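With one protein chain removed, the remaining protein chains of the complex are shown where they sit.
Note that the chains take the letters A and B in the order they are written out, and that residue 1 is the start of every chain.
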Amino acid sequence: MEVDQVTYTVARALAFSTPLLWAALGEIFAERAGVVNLGVEGMMILGAVAGFIVAQTAGAPYLGLVLAATVGAAAALAHAFISITLRGNQYISGLALTIFGLGFSGLIGRSWVGKPLGTPMEFITVPGLSEIPLLGPALFTDQYLLTYVGLVTAALLWFILYYTRPGLALRTVGESPAAADATGTSVTLVRYLAVVFGGLMAGVAGGYLSIAYRPSWGEGMTNGMGWIALAIAIFSLWDPLRAVAASFFFGAFFFLSFLLQKVFPPELLTLLPYTFTIVALTVVALGKEGRAFGAPEALGLPYRRGER
Amino acid sequence: MADAPSVQDPTTQQTPLLSMQGISKNFPGVKANDSVEFEVRAGEVHALLGENGAGKTTLMNILYGLYQPDAGEIRYRGEVVTFRSPRDAIACGLGLVAQHFHLARRHTVAENIALGLANTPFIFPTRALRERLRELGNHYGLGVNPDARVWQLSPGERQRVEILKALIQGAEILILDEPTSVLTPQEAEALFQVVEQMTSESRAVIFISHKLDEVMRIADTISILRKGAVVGRLKRRDANPARLAELMVGRTIAPPERTSDGLRDRIVLELKGVWVRGDRGVDALKEASFRLQSGEILGVAGVAGNGQAELIEILTGLRQPSRGQILLDGEDITPLGVRGLFEAGVAHIPEDRNHVGIVPGMSVAENLVMRQYRYPPFARGALLDQKQVTRFARSSIDQYDIATPSKDTPSRLLSGGNVQKVILARELSGDPKLVVASHPTYGLDVSAAALTHELMLSQRARGAGVLLVSEDLDELMQLSNRILVLFAGQVMGTVDVEEATSETLGMMMAGAPQEAALGATTDA
Partner (left out) sequence: MLERFGIRLVPRLAAPAYVVFLISLGAIIAAIIVTGFIFWAYGVNPFSAYAIIAERTLFNGRGFSEVVRKSVPLLLAGVGLVLAFRAQFWNIGAEGQILAGAVGASGVALFVPLPPPLAIPAMFLAGFIAGALWGFLPAILKIRLGVNEIITTLMMNYIALYIVRWLINGPWKGESVVGFSYSDLFDRAIWLPTIGTTRLHWPTLLLGLLLAAFIAFLINRMRLGFEVRMIGEGPAAARYAGVNFLTTTLILVSLAAGAAGLAGVGEVAGIHHRLVEPNSISLGFGYTAIIVALLARGSPLAAILTALFMGWVFASGDVMKVALRLPFQITGVINGLVLLFIICSEPLLRYRIERIGSRASAVESETGPA
């Protein structure tokens, strides 16, 4: 019984950490290219509502997911235009995207509230691996495909970031756009791609919530997860593999607070992940590593040739 | 180009490797380049000489594809080419070693170089690079560790990385923009030898500088740029420093009058065994001890990053020493912060005048009281007395001849020289006991630099102690009474200016103790 509960907790934490991971990975790529996008929450919720509507009407969950990703990417494109081409304030632009996304999703999703998805994404159980004692039920039983795709993506992105030429270009653009520019790398193009990719990932994260995890649409259903994904990007020191660990950690926190509701007032438990986000950011700021491998040096700064 | 003498030289017969014709570039309010003609031939060092702000860097940014010219054309081996981005320029064999290096500080040397190469593999971009780096490094004597992170390297090593990067990209034409500003004299000489080796392999080098002696040392041809236009072109054998200086500045310049020293009746500043922890957690100053008398200018020489910045920070309260004692007029000022030191009479002329010395968005008047605003007469309780601020601003603008449309103009609209005047007017207004000046003439034109020098000298004559940090050895030797050399956070010694030569100082800047340096240069 005890053991069952532990494996169940791990399994649910894994499921809960999946959207955090997807969104955080996207944000890590955008920030590695030097663009902060505070619109993660907005892109997620737009992805969630668009994905849900398409999945519901077409009866095809994966088509819904594709649309969620597309909508997330399109929203990110607006942010990219403002912050890269217009060189506007990235922080405010992202915030506007979040405010707009929360409002707009509520508007178009109004008539879909409270109707569970007819054809939700299905659980999968990994053959073979799920037979392993303890680990099997904890990690390989009744999860969504997106969880495993997310983990593989994290590994892939890690490899791309550190061991391939496009990854090198991306990191250089975020560290020193002038250096990248001098080698003929287009700072604008790289940043656009990174930001749009970030939106795509956030869209998938939102789609996961409304098409798989819930599966239904509720206004404001992202509930601050986008902000926590932003914190994970920082907490993981902009590293995709660390982001896996950090997401799982936060996922566990969310799920634990859900589990302990019988013992503690639920409202006080729900605020734990938010409190922990502040603690986590403080720990990073205190730690030595945070200083040595801090934020990309050009993070948040528009680039213009000839300006130093 | 009427006054550019035609050059009789065998090389003129062949087509130039690269030529720029009628290049003009306007920035809002400034004609940065005005119908510039420039060419460079294989096997030649062509120097581009001019004051700060003459348009040298703009011209090279055009050549490297970073800016598009408003008019004019570039020819490569006689063919007209358009460089839309550095990629096009690199493809025509150009390489740029910019004054402010184009390097990602937290990346390794290999990563920085790999990004610029056309044939870098998709996966493991730095793996194949090591061998080539070693070969090239051995060939030119430019060894660097490919796995070192750029921030760990000295400025001289970073420059090597930039040169290697250009060479590995296949540069036949190398642009060096003010390359010696970060080097010791010995390192500069080593660079000249690399340049000579490259030209002997029939590469071309464009050498940008505002220093006459090094242009005379290394250039084959010298083009002089003034206010965006080429005002002369000479072969080195036809050139002499006086002629070059006149062309560069547009008039003959008199050396500054050597004013009398002030009364040396007391020790203004004394450091006793001061240790300072730098940003990266290593000791940036190690047991530094020295004295500065009243009526004296103490120059501080050293390659950038050897502790000068931290020395200035502890003297102005921006950083606390970890050990040791600092005395001002015999009083312990070690624990004082920025405010305390300002009140004690320490003026600070910071290195980065546009971001540290002023608040660019605030008015000239506000910037003039940026340090004094919290004391009477400017402060009245919790309020600022606008009348007093205005009065002080008016008198400072008059006294220092600050060219500004009004006292309410945002400071960011002033020229570099006028920004420096604002800072000087503010810092020198309270007759400080100690003036800490960091690179006070860097990037200024000749007249603003001369004014700054005059003010330093008059502070000395008044009896203040002046600590002058500069990378320009000529400036240090011209103004200082004594020169202190810092290397790796240690005081290598203090040399009287009469005994100082650039060789001695250069050896000390490279880590030789004072006795050895003096001995070696007097033996020679």
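To be clear about the criterion, a residue touches a chain if its C-beta (ideal position, glycine included) is under 8 Å from a C-beta of that chain, and two chains touch if they have at least 3 such contacts.
All values reported here derive from a predicted model rather than from experimental measurement.
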Checklist line | From B:Gly295, B:Gly317, B:Gly465 or B:Gly493, residue that would touch the chain that is not displayed | finding: B:Gly317
Next item on the list: Check each of A:Ala245, A:Leu281 or A:Leu301 against the chain that is not shown and name the one that touches it.
Entry: A:Leu281
Next item on the list: Using the definition of touch stated at the top, determine which of B:Ile123, B:Val282 or B:Leu413 touches the missing chain.
Entry: B:Leu413
Next item on the list: Using the definition of touch stated at the top, determine which of B:Ala128, B:Val249, B:Leu384 or B:Ala516 touches the missing chain.
Entry: B:Leu384
Check: Of the residues in chain A, which ones touch the absent chain?
Finding: 38, 42, 78, 82, 85-89, 91-93, 95-104, 106-107, 110, 188, 219, 224, 227, 230-231, 234, 265, 267-268, 270-271, 274-275, 277-278, 281-282, 285-286, 306-308
Margin query: Even though one chain is hidden, which residues of chain B still touch it in the full complex?
Written below: 25-30, 32, 53, 55, 57-58, 61, 316-318, 337-339, 342, 348, 350, 352, 355-362, 366, 370-371, 373-374, 379, 382-384, 386, 410, 412-413
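In this section, only the chains that are shown with their structure count from here on.
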Next item on the list: Report the inter-chain centroid distance for chain A and chain B in whole angstrom, where each centroid is the mean of the CA atoms.
Entry: 45
Check: Considering the complex alone, what residue numbers of chain A touch chain B?
Finding: 163-166, 168-169, 171-172, 175-176, 178-186, 288, 293, 297, 305-306, 308
Notebook entry, point to check: Which chain B residues qualify as touching chain A in the complex?
Noted result: 61, 64-67, 85-88, 90, 96, 98, 100-107, 111-112, 114-116, 120-126, 281
